[in-house]
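Heads up, one of the protein chains got dropped from this complex, but the rest are sitting where they should.
For reference, chains read A, B, C and D in written order, and residue numbers begin at 1 within each chain.
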Amino acid sequence: MLDQVINQLLPNVSKVSDVFYGAVLQTLQMFAIAGFISFVLGLFFGIVLLVCKPNGILANKVVYNLLDKVINILRSIPFIIMIAALIPLTRLVVGTAIGTTGAIFPLVVGITPFFSRQIESALSGIDPGLVESGKAMGMSANELIIHVYLKESIPAIVRATTITSVNLIGLSAIVGVVGGGGIGNFAIMYGYQRNQMDATYVSVIALLIIVSIIELLGKSFLRKTTYY
Amino acid sequence: MLDQVINQLLPNVSKVSDVFYGAVLQTLQMFAIAGFISFVLGLFFGIVLLVCKPNGILANKVVYNLLDKVINILRSIPFIIMIAALIPLTRLVVGTAIGTTGAIFPLVVGITPFFSRQIESALSGIDPGLVESGKAMGMSANELIIHVYLKESIPAIVRATTITSVNLIGLSAIVGVVGGGGIGNFAIMYGYQRNQMDATYVSVIALLIIVSIIELLGKSFLRKTTYY
Amino acid sequence: MSEDSFIQMKQVTKSFYKDTHAIEVLKDVNLEVEKGDIFGIIGYSGAGKSTLIRCINGIESLTSGEVTVDKQIVSNLTGKELRQFRRQVGMIFQQFNLMPSRTVHGNIALALRNSGLSKQHKEQRIMELLELVNIRDKRDAYPSQLSGGQKQRVAIARALANHPKVLLCDEATSALDPQTTKSILQFLKDLNRKLGITIVIITHEMGVVKEICNKVAIIDQGVILEQGDVFSVFSNPREPLTKTFLETTSNLSKVDELIRMNSPLVQLEEGQIILKLTYTNTTVSEALISEVSRRFYVNVNIIASDIEIVNDMLLGGLVAVLSGEQAGIDQTLTYLHEKNVVVEVIRDARSSHQPIAAECL
Amino acid sequence: MSEDSFIQMKQVTKSFYKDTHAIEVLKDVNLEVEKGDIFGIIGYSGAGKSTLIRCINGIESLTSGEVTVDKQIVSNLTGKELRQFRRQVGMIFQQFNLMPSRTVHGNIALALRNSGLSKQHKEQRIMELLELVNIRDKRDAYPSQLSGGQKQRVAIARALANHPKVLLCDEATSALDPQTTKSILQFLKDLNRKLGITIVIITHEMGVVKEICNKVAIIDQGVILEQGDVFSVFSNPREPLTKTFLETTSNLSKVDELIRMNSPLVQLEEGQIILKLTYTNTTVSEALISEVSRRFYVNVNIIASDIEIVNDMLLGGLVAVLSGEQAGIDQTLTYLHEKNVVVEVIRDARSSHQPIAAECL
Partner (left out) sequence: GGKTDGEASVVKIGVVGEPHKVIWDAVKENLAAEGVEVELSFVTFTDGIIANQALADKELDFTLFQHYAFLEQEVADKGYDFAVIGEALVAPLSVYSKKITDVDQIKDGDKIAIPNNATNAGRALKVLERAGLIEVDASKGYMPTVQDITTNKFNLEILEVDPALIPSLLPDLAAGITNSGIAIDNGLSPITDAIYSIPVDANDETIKPYINIFVARSEDKDNETYQNIVNAYRQDNVAKAMLDEYKGGLLPAWDYQE
């Protein structure tokens, strides 16, 4: 019975349901791995941008300008071109430039500059009085970063992470060009190119569920970390 | 002489230099128009999200949940699929669904949800004491939005706008699917699909110039609007 | 409740919720402020003073009870009415809450945005206010470039901008030096006298209360312990807390410490005693010390005193070392007692002292 | 410069730059604080007090000059040395600067992060500190849930957490009620006495200076006008500003206002005069009023007084209405003059007064 309903409602998807499940797994895999790595890197570079900025706690013109420029360059390259340009490097780093594995590296390179900017922006909102107070307590730069900048920006970081995660999901639809697969790619290949509406709907719903979970997690985290 | 050097350095681009100039114009046109409209809309929806939020100054569950959901849905749809799905609406709204003109509407629909979230995030950083102080002065909701939320968040809004602008430039590389053209599309067609390195470089440099100008404008604006 | 009451709090309670458990910050608060009052609110840190004053203009919502201002029930006001109401209520926040992205000028201009004044008159008014709080040279500075006291002064100027009918001051002078405090208090007093503006003022400085308030309320742990006119509350405190408050701010209490530490300053010779005299109902026309010195041949040697004129009466007292014949000292005590002075013997070096001293405690 | 000086500022200047033009906030400041001092800094709002104190631990960079603390030149310290140095310097900020995302407990724990204490000892220390500032029940509250005074108390606890050698207090008690202020000052005094901790304290409350400081400096528009030990500065102020400061905080100044307003309280009968007596070098053992009352048959009718013991000397004075025979009054004036009391006739209703009164001004 249920099978019939599904077949009726999803005439095309039901035929390639294993491909669809595979795509969901691929999206989750790419999201988890690339997301985690970009989170770490973005946090790192965002902090570097912040502290090396003129007037920052470790003001360093050279590092700041270099990183600032590199991020601008990376953000200027259309993602699809970046994927292509990265292929040799991707192979070097992860062993293959193809498939879901090969898609993760370009995803990381694609999203990290964006996330770094978001983090820089999030941390810039800190009340300078708090930094002073940390300095007065004899905090080292590392301690200032951890105990003041990061700790006090958690709500802003959560918001930045939520926005970036959703963007990452968006980018993961593009890595189909190296066979990365994923839900977005499924939607494009079946829904868009083969005009199978049910594939589009199912994909968008799957993505919506992921995005909604991200947003919900973000919100509940925000509630727990906002104290005014 | 110079011509020769250019021909030498840019063997492929020099053959289609008019196409490239056209692409630059297209990018600027898309960026300016879609950017302006999305800025206005994103600001509006970001504010609506903020004020209608539970505990917001105009808390309204229905509006908030509706908008929140719509934004999530729009952010869940892979952009290329969104473009295709929007075609009839695009034609209705702007008269054509193809070319640079036809690309602007999907760009607006694609970037506005992102920008709305960014604005929501930017405005969420406001010290609640300032809102109280505004209320104590007898401010209406509108006045609170204008004189407190927006005015006091200008640095955060500038940062969000900078980030969003760069993202918009990124999205404009994708609207090639409806013949939108632009630098990104030029890079994809010549540099990526035809492996003409000079086309890639020239495009990336052009995009980098635009992105750098956006970042510089953002920074100088920030300097002018940050008072601590 | 009084006919004249301008601000009235009836059975106001306010709780903050932390997860499920409630913190009751105001408990059944009843308060009456008449038109033209300068009403002081004092109490320990955390007593609920800020919360109380924030209930008056509805910035804080009530858990139960009712606040009426000028016959309007504040919690019933909405929209335009509420805004209209609030425009007539100036508020100085404990944390100032200046707009960081606006200059001093801009902060005040913001308060004047709907004043209906022409641009020129607005500028004039801003100038007036800046001069009033003596901060003209900081006109174009941003709050982050101001000192604590300068911020507070801008907050004061902002609260006064629209000629409010009611002024709510949450520690309006805590960051100000005595001179500036004095001139601002003087100004508030003048405003009150000339325009009949009603002022509610939270303060930790008893000096401020004595200087400008005509009424005072003492709040402790969310409960109003005592309220009434300043002189009667201060001269005759019913509650131990009020007493403690007054004592701590008085010079007289220092002697207690000296005694506690057995300082050489309070070492008595045989026959001397240390007295604390507190005026309760003494007019300026009584020369008590001269009188006893001559009548009973005693020496009144003032080691601490704190006497001031509050609401046209003498308030305060002194601590003195009394020396002389035993009889003279005894007679002095009796005499002072008759004159309505509260006498407390805080150290006694008479060889065998009479019970009369104890009586006067 | 003194051998003993523990904190030393030499020709310190500090300017803030606004576009191209500089605002000179500290001008050639020289300051000496000895080990174990409780050093008060007073001055008008905006005088540069906060800026000065922030130069001591190098939170504010100097434009020129040198600050030495415990023989280390602060601006030369970097990296680990600087951090080590700062860990020994507790600071209470005027704006508290608590970490909003940490509870009261968390804020104090943060200060203890490198204390080397075991977890258990840390908890114990936090408990001690919370008890000290009497805020144990707010252990798990976030700063946004605290009242102004509670925040300040957390800031105090935090500054004290690491047993600093130097404590910099920028208005450490401005948001506190007198009782809490007193207990905290008492604690600081004890700390100072027992552990020899050096304290620099900015305050607007003269009471605080008199209560715990042994030295005081007056700063005006970035210039140190006067510095020295509290009694000599207060009893004998060289600078008009110091005088004004002391006067404004004294009860005696109220009489001036009554006179200005020609209040009935200061209406004299024929032959009476109003005197202001200021003690400069009076010990507790002199019974001046008794003396003159008996000797010259005058009535000394105190209408305001403000006498306290500061550094074991009497400080302050009184305002009194003097009545009696013309000769007695004249003799009284002469006598007081001899006794080193500064006498000022502030109102005179004698039919024809003698030049002697003027002499004593």
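We take it that a contact is a pair of C-beta atoms (placed from the backbone, for glycine too) under 8 Å apart; a residue touches a chain by one contact, two chains touch by 3 or more.
Here the structure is a predicted model, which means the values were calculated and not measured.
The chain not displayed here makes contact, within the full complex, with A, B. Interface note for the absent chain: among A:T96, A:S140 or A:T226, the touching residue is A:T96. Among B:L10, B:A97 or B:L150, only B:A97 touches the chain left out of the display. The missing chain, though absent from the display, is touched by one residue of A:V16, A:L41 or A:I73; that residue is A:V16.
On the side of subunit A, touch with the chain left out of the figure occurs at residues 15-16, 19, 80, 83-84, 87-88, 91, 96-99, 102, 176-179, 189, 192-195. If you put the missing chain back, the residues of subunit B touching it would be 15-16, 19, 80, 83-84, 87, 91, 96-99, 102, 176-179, 181, 185, 188-190, 192-196.
Heads up, the rule we're going with is that only the chains that are shown with their structure count from here on.
Contacts with subunit B and subunit D are shared by A, C.
Subunit A and subunit C have Cα centroids separated by 57 Å. Touching two or more other chains at once are residues 95, 144-145 of subunit D.
Among the residues of subunit A, those in touch with two or more other chains are 127-128, 228. The complete set of chain-chain contacts reads A-B, A-D, B-C, C-D. Here subunit A touches subunit D in the complex through residues 127, 129-130, 132-133, 135-140, 143, 147-148, 151-152, 154, 225, 227-228, going by the rule given at the top.
Within the complex formed with subunit B, the residues of subunit A that make contact are 68, 72-73, 75-81, 84-85, 114, 117-118, 121, 124-125, 127-128, 155-156, 159-160, 162-163, 166-167, 169-170, 173, 184, 187-188, 191-192, 200, 203-204, 207-208, 210-212, 215, 228.
Across the complex, subunit D meets subunit C through its residues 16, 18, 42-47, 49-50, 94-95, 138, 141, 145-150, 152-153, 170-171, 174-182, 204-207, 211, 244-245, 248-249, 251, 254-255, 258, 263-265, 284-287, 289-291, 293-294, 297-309, 312, 314, 316, 318, 321, 323.
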